[in-house]
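Notes follow the structure.
Incomplete set of chains, arranged as in the complex.
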């Protein structure tokens, strides 16, 4: 499953991470940067190591919110994109509203989500969804609009159900674009989950960041941010892996 | 089957856009069901356009166009098979799955067509490439795969846009022969665009010759040669007469608009 | 049925009473199944309390609650604990700055989105200054204290008892409270929505009363027990004992002097009149509602629990 290529890529990523951490450590020590501004990587790693179990728990919660928000964003985004490309009316009348709503920063609306949806996972998932969905919409529309003429022609001539036309012709052709959208949406969903946890939560990395900020515990803030970074890379890697599996025809000559 | 498979009356097609080329002008023809129609004409005269109009992929701008008795409006008629000038294989499906696409779309059982697919692949020399992706095939191999795909679900109206353009002479002869055989078995209607005059005569019940842009119907030649026609029919004098008649038509065309004498 | 409370912020000294009462089992004894959730600022807490039924009561600075009520949000103060305005300016100990007049030409960091912003002009005016006499920098809450602590600003405007113990380590500071310059109003306390007051009035009363009694207990020499309770309630938050203790100590002056006939947490009408005046002066409330409209009376009865909580 995990080929040598993936291993190599993983090793390379790890290597650069280590380099960055070392440079960071050296800079902090040489310029005597205060911990309150920028803590030492060694302290951050020690912190993570010492409280590994607790951080794991927080991470799992945030991961859960992120993945849920992401899945909804993919499903919803593709659906909206399909509506946009297939109905001029929808595009003309509803797309401007979607764009407008997308431009409203969710951070500013976050308290309203708690008001409407309570303090469970729902408002966080909703924020993650809302922040992530637009990237999926735009890239899916782009993908569907870029289906070559002869491919659509073929689909039309075969006269299958519109279901078949969409799932067997248009979507596979647009898939690489959709995946590009998913890559952007994934990290947006992560940010959305964190923003959601900022507003109302007793767990998750967002809560960790917020409460650590409240006591100026920069080490902990950075520990959580560090996990988020790693999480982002892992989730991205998962997407790339899925992409490779889903598009075997593109890989033929690439190794 | 006295019904017209294709009935065109003063069909005109003007492309939109600034200088909107007039591609077809006043095309009128009745094509009875079960006919094999070859379409000849200089490059850019509107052959592909005509096929696309029949397939419902382009809207005609004047005249009437009926397929199987029903006007073609916006959407393709039923039971059409089409080989596109550029093969239009789906890059993300293996050759075998490309061939099975029409079956899936027709909601038929894929498992029942595996033999037919094998047969077609073998007929076209692609038996080793069923599980290859299109990009692993040569130009001619892709074209053969596209032909197989158009044949697999036995379309009642088969539209072929230069299907043999990328094939060598021998594969082409072979394919000509097989196509005739398949058509005689099924008696479906075929519109066949080609650049080969001899190919057009060999295959066609009638040969439509179009004039240079804007495409007008110059002449419709009925080819009265007994079926099945062996490849050797091409050496007969009757065959030669048809070919030289058409060649004369081309010579008469004012191709100056299109290229220097 | 659980009793859900939304706090003003992540754990700090001001939460001592809640966690102590919880751990001592006082809420339970009073018949409450209590649950606390940390908050993200008083404004958000007031907003969430007033416009949803997710929580039964909240703990926040009460001035934002007054502004919200004036704007029509159906919330009322139940139990003001911190009765003096605890917002003010922190200046380095060695700077010699003592009042607003000394801020002339200095660089001040404050947070536009928090309550201190509307009072800046009034405060500066008390020293004969205008906004243009100082360099005002708006920096978000999480950033401004750091900005000040690392010497990038001459002074910081914030909630004094919250910030003071933190900066002492990095940059020993004195405080100049707004309250000393005619800008007094209540600070932290318990609030609830009108709807919840109707449906769960009795429980809210119990909650406020037990909490008030717990504050009396803490401020009566049991500060360290309060600190321990916070630590125990949020074991993972890695709170600094000394800072928490420092915050409780710093809070003390802002709890105000005891007033004859009123116990901890019971609204004192005169102070609310003053609060209305203050907020009206800076234009934060404008409807001219009577002071009594902002709070409920007869809810806070710490005396009922004198038996349960000794001393």
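The first chain written gets the first letter, and so on, giving A, B and C; residue counts start at 1 in each chain.
Simple rule for what comes next: contacts are C-beta pairs under 8 Å (C-beta built on N, C-alpha and C of every residue); 3 or more make two chains touch, one makes a residue touch a chain.
On a predicted model such as this, the values are computed, not experimentally measured, just so you know.
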Full complex expressed as chain labels with copy numbers, beyond the one copy shown: A x2, B x2, C x1
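Heads up, the rule we're going with is that only the chains that are shown with their structure count from here on.
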Distance between the centres, which are taken as Cα means, of subunit C and subunit A, whole angstrom: 38
Distance between the centres, which are taken as Cα means, of subunit C and subunit B, whole angstrom: 83
CA centroid of subunit A to CA centroid of subunit B, Å: 48
Overlap residues in subunit B, where contacts from two or more other chains coincide: none
Residues of subunit A whose C-beta touches two or more other chains: none
Subunit C - residues contacting subunit A, complex: 9-12, 37-38, 40, 44, 47-48, 51-52, 54-55, 142, 145-146, 149-150, 166, 170, 234, 236-240, 243
Touching residues on subunit B, where the partner in the complex is subunit A: 52, 55-57, 75-76, 78, 80-82, 84, 86, 88, 90-93, 101-102, 104-107, 133-136
List of subunit A residues in touch with subunit B within their complex: 150-151, 153-154, 156-161, 164-165, 168-169, 172-173, 175, 247-249, 252
